[in-house]
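Heads up, one of the protein chains got dropped from this complex, but the rest are sitting where they should.
Showing chain A:
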Amino acid sequence: MKRGEQPQSPCLTDLQPDKLSCLPGHVIDQILSHLSIREAVRTSVLSSKWRYKWSTLPNLVFDNQCLPISSQDHSIIKNKLVRIIDHVLLLHSGAINKFKLSHRDLIGVIDIDRWTLYLTRRSIKELVLEIWKGHRYKIPSCLFTCQSLIHLELFNCWLKPPSTFIGFRNLKSLDLQHVTMDQDVFENLISNCPLLERLTLMNFDGLTHLNIDAPNLQFFDIGGKFEDVTFENTFHLAVVSIGLYLNLENEKNRWQGSSSNLLKFFVHLPHVRRLEVQSYFLKYLAVGVVPLKLPRPCVDLTYLSIRINFNDSKEISAALCLFRSSPNLQELEVLARTEEQQSTLGIQAYSREDEYWNCPVVQLQYVRMDGISGIKPELNFISFLLLYSPVLERMTVKPASSNGGSELMKELLRFRRASGLAEIIYLDP
């Protein structure tokens, strides 16, 4: 019972058999895909069989490797690159799965529009467009009609879809960095991509309120300046990383007495597994009346990373609230916001020690502390962690500077530890 197979024609030349050319097309594609586009196309001069083997490459990547020379003269780069891409696209046969354009010296040129249109017609699945120089490149409207897209990655682009834009039906992964788009464009985009699972958004303009309505979202990573972030229907969200690059210090007055951001944030995140609270986001979360504990514990949370200002008692309260609501937390990373810790304007300088009472972190195994200056709140925090983590295995402490290093070490030595296995590792700054 033999399997039906393509008969392999004997490849014999002179004395030595040529085994490489006989390999099936998809295997040759795989081999060539591990080479740069330049090397892959070069195989066309090897022999008559190899003339067009490269033309079925499913993934086309055009980056600095496809031009051996680099020049500051943009017109030279542009001419060569445009010519190369035009020729490759024209001679290519078969399906194009992925197209990536990421040449460091290329500014947004109008030829990109033409290529985008061509790729849209060829049912491209993954598109990565990185414009490293020049202004935000305006994405042509033809891209917004491309329903075959599964992954879209844009860097330094301006998104302005036409009014007829109905979303990307098949899009699962979206990565936008250094982009400009309007509020409603963003919301329209997110809500009309029903299969969206991964969203990365870094450094954006034109957006201030992030309303994320994505029922299939699992991975969410943002960093930028915004006023608020709310989730809706995001019950599958497992990995969240949020960095707020805007210090709310000056607008603190506006927020007094408002409802707790912390509560609002976690309402729609019942299954979060990894959470990173970066830059000033903890400050944002600490706004309003900080609860002692969340109404619903984050039972799936195993990894937490926070950037915290130890001089701000509200932030410490917010952190503790998180600890109390995460019974299964195993790994913790605490980064001190060193620039703020020098100043203590009007904020309660020392946190109350009784606050730490009744805050078990039973499952905590690994802790990493970074940017420690040795001020009292920090020491209280560390001492609390050591005292209340019975299964702690390792704590790593890295000071912010070498000043007062030995003082810090002395304090660390003194602290009592609940776990017999705990190692405290002091790293050099």
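One rule holds for everything that comes next: a residue touches a chain if its C-beta (ideal position, glycine included) is under 8 Å from a C-beta of that chain, and two chains touch if they have at least 3 such contacts; residues count from 1.
Criterion: contacts and distances are computed from a predicted model.
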Undisplayed chain, where the name is taken from the UniProt record, one of "Histidine-containing phosphotransfer protein", "SKP1 component dimerisation domain-containing protein", "Ubiquitin-related modifier 1" or "Calcium and integrin binding family member 3": "SKP1 component dimerisation domain-containing protein"
Missing-chain contacts mapped onto chain A: 1-3, 5, 8, 13-14, 16-24, 26-27, 30-35, 38-39, 41-51, 66-69, 79-80, 83-84, 87
